[in-house]
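Just one protein chain is left out here, and the rest sit where they should.
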Amino acid sequence: MKDDLVEKLMGEVMAKMGATAPAAAPTCEAAPTPKAAPKKACNLTEFVGTAIGNTVGLVIANVDPLLHEQMKIDKKYRSIGIVGARTGAGPHIFAADEAVKATNSEVVLIELPRDTEGGAGHGSLILFGAEDVSDARRAVEVTLSELNRTFGDVYGNAAGHLEFQYTARASYALNKAFGAPLGQAFGITVGAPAAIGVLMADTAAKAATVEPVAYSSPGNGGTSFSNEVILCFTGDSGAVRQAIIAARDVGKQVLSALDGTELVSSTTPYI
Amino acid sequence: MKDDLVEKLMGEVMAKMGATAPAAAPTCEAAPTPKAAPKKACNLTEFVGTAIGNTVGLVIANVDPLLHEQMKIDKKYRSIGIVGARTGAGPHIFAADEAVKATNSEVVLIELPRDTEGGAGHGSLILFGAEDVSDARRAVEVTLSELNRTFGDVYGNAAGHLEFQYTARASYALNKAFGAPLGQAFGITVGAPAAIGVLMADTAAKAATVEPVAYSSPGNGGTSFSNEVILCFTGDSGAVRQAIIAARDVGKQVLSALDGTELVSSTTPYI
Partner (left out) sequence: MKDDLVEKLMGEVMAKMGATAPAAAPTCEAAPTPKAAPKKACNLTEFVGTAIGNTVGLVIANVDPLLHEQMKIDKKYRSIGIVGARTGAGPHIFAADEAVKATNSEVVLIELPRDTEGGAGHGSLILFGAEDVSDARRAVEVTLSELNRTFGDVYGNAAGHLEFQYTARASYALNKAFGAPLGQAFGITVGAPAAIGVLMADTAAKAATVEPVAYSSPGNGGTSFSNEVILCFTGDSGAVRQAIIAARDVGKQVLSALDGTELVSSTTPYI
């Protein structure tokens, strides 16, 4: 009976904290705390689906000509696929890279808002262009389905987050977003607060023979003022993975020490 | 008695969560969760009042000459009215537009910090210039009093927010902020995460004969890196309203699906 009371009281308190508390608490975490796709139905033909990270996928079969002009997108892309998220940019770009490999579409825009719902990083907006709506829709579907994997090496706690991504063969989305050389192995390390990203970049550079492609810090224009340092690098596929694994080991130790809590993967690590 | 106990326990828990929990929880919501003006008194002559969205209104009768210079404001404006908010830019700019119509003052600065207290959007800083302090004060008062209305078509949940604004006749604040043609009907649609804003922009453009004035996305310089897409448009007053209503209908369906919760107005819808 006492346990019942506890349950009841907790229910009351949770209710008083309101829809806000349970919702806001994860929302506010420094770390990306992606949510599974909710089950609420949406019958719009433009709606494709939702995914982890408050990600939504949409498609427009025939973009309005006035909007085409405002968006400065080539009019040959009659249809656009849209993927947007509150939390996560790396996971979405690597997922989109698989989508362009798998479909007859192109990535026409990648933008990184400063977001993560109170955290230290980005959200994302990615547009796919296609001549046919089924291709645009398919690109969005593939991206959404890949996100569970690409969130695997995103780790966070209240003090910050770490992200690692790897592909054996970079395609057009990674080329557009990070300058990744096409067809090459490619990886990124991301650390927040940015100080941890600096140390991970140094660790990655020392751990294997990799070649830096880009280095972004809060003030050098590459991060929309997020509190992250990002190193992008290419090289032999084994070397890229080795660099990532070494950086991940160091980053996890430091971020755990800063918050005093262990880090867990947002889903399941894949690297 | 059991209810008393529940009350007491809840009080204790709330207390332990601290001033932080009840305060921080709404603060952190992705959605703008404006608060009513608190009742705490402030006896400074510069203090005008507070309003929804953690908005504060202030007035300086005689701006210090050194500050005038630093702020790069024309010295003929001896007095400035100041409106600033943690949450909300559109509501404040549309409210300020009514203020310049109603008072002998000018809008000399509109800036959009990336804020909303952990949400996806903006706060705001608006300065009114006047030769007489009573005009500056009156402009601030009008702005604060209009906010309850202009927050009416702001909708949010933990996953994002939507905003819609409409005026039958744009004046100098809307002209300065968005390039709205003076004296014309003017509206905006705002969606966050940005993907929803893209779809709403397309919906608005298709729903009626409107003319886009500006399109802002996270990476094109118009949003201070907020996770929003904003479409600004003009046209016949019926068409502008029709475009907004169509976009609102679509946006609410998608954002509700993303979070799994219904959307409610921050105050009372006016469009």
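Order of writing sets the chain letters: A and B. Residues in each chain are counted from 1.
Going forward, a residue touches a chain if its C-beta (ideal position, glycine included) is under 8 Å from a C-beta of that chain, and two chains touch if they have at least 3 such contacts.
All values derive from a computational prediction rather than experimental measurement.
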Residue among A:44, A:73, A:102 or A:158 that touches the chain left out of view: A:158
Hidden-chain contact residue, picked from the options A:56, A:125, A:174 or A:194: A:194
Of A:143, A:171, A:226 or A:266, the residue in touch with the unshown chain: A:226
Absent-chain interface as seen on chain A, which is shown: 2, 6, 9-10, 13-14, 17, 21, 24-26, 28-30, 33, 114, 117-120, 157-160, 192-196, 198-199, 201-202, 205-206, 211-212, 214-215, 217-220, 223, 225-229, 231, 250, 253-254, 256-261
Chain B residues touching the omitted chain (full complex): 5, 8-9, 12-13, 16-21, 23-25, 27-28, 38-44, 46-47, 50, 54-58, 60, 63-64, 66-67, 69-71, 80, 82-86, 109, 111-115, 117-118, 123, 125, 127, 224-225
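Just so it is clear, only the chains that are shown with their structure count from here on.
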Mean-CA-position distance for chain B and chain A (Å): 28
